[in-house]
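Remarks on the structure that follows.
The block that comes next holds chain A.
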Amino acid sequence: MNEYIPQADKEFILKELKRYETPISALIPSLFCIQKRHGWVPAEAVKELSLLSDLPESRINEVLNFYTMFNKKPVGQLHVQVCCNVSCAMNGGRELAKHICETYKVGFEQVSPCGTVTVSPVECLGACDKAPMMQVGQAYYEDLTNESALEVLEKLAFEKAKVSAHV
Partner candidate 1 sequence: MVTVKKVQRRNLQTQSYIPSLLKGLGFTFSKMIKNLFNQDKMPTLNYPEEKYDYSPRFKGNHVLTVKKDGALRCTACMLCATNCPADCINIVASEHTDPAVEKFPIHYEIDVLRCVYCGFCEEACPVDAIRMGPEWQTAGVNGSVFNYDIKELAHRPGLKGGAVSRVDDLERHKAGI
Partner candidate 2 sequence: MFKCTINGHEVEVPEGASVIEAFKLLKEDIAHYCWHPGLSIAGVCRLCMVQIDDGPRLHIACNTLVKDGMKITNQTEVVKEAVRWGMDFHLINHPLDCPICDQAGECGLQEQYMKYGQYDSSMAEKKVKKRKVVDLGERVVLDSERCILCSRCVRFTDEVTKTNELGIFNRGDHSEIGTFEDQPLDNKYSLNTVDICPVGALTSKDFRFQQRVWYLKDTDSICTGCSTGCSIKVYHNKEGLFRVKPVFNEKVNGHWMCDEGRDLYKHVNAPVRLKQILKSVGNEWFPLGLERALDHLNEAFSKAENISVLITAQHTVEEYKALKNWAQQLQDKTINFVYWKNNPESFDSFDGLLIRGDKNPNTKGLLEAGFEFADASVLDSSDLVLAPMPENPAVYPKYMEKLEQLSKLQTQLCLLSVSNITQHETINFADGTLAIPMKTAFEKAGHFINHQGLTQKIHKGRVIVKAALGLDELLQAIKIGKWIQPQLLKSRKTNESSKVSGELW
């Protein structure tokens, strides 16, 4: 039963349910919590969350599908979000996104064959002064060139591999 929401997350979610004026406000933090655990939000987790929070599944699914930061399908270890909005587009954001895709031989929104990378072109991330930029996981990487972006990704992939090897 506790397959998708382990006890630690459950406690966090229960706390969030009480934190705001209405329990339904806890949906976004709870879904983030699930996503942090699994990399994406599986349908089974939504069911479990529904049982846990006593909120209808359709409401949770509405919220899940409305916001773009929730992944509705599995993503690679590194979720590379490259800004392709106006300021970045003028400074080569789209070319950068394509370049990363070509290097990892993967289409947009797909998991690369090695399982490390998913590239998503996204809308403005609020770092237009340092365009082009990308967000990997939570962190921003700004003032990128094709080469520096790949360097960053390689380094991050290496670290991820190290961590998983350690585990």
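Assume contacts are C-beta pairs under 8 Å (C-beta built on N, C-alpha and C of every residue); 3 or more make two chains touch, one makes a residue touch a chain; residues count from 1.
Quick note on selection: all candidates are chains of the complex that A comes from, given by their letters.
Only a predicted model underlies this, so the values are computations on that prediction, with no experimental measurement involved.
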Given the candidates 1 or 2, tell me which one touches chain A in this complex. 2
What residues of chain A sit close enough to touch candidate 2 in their complex? 43, 46, 56-62, 65-66
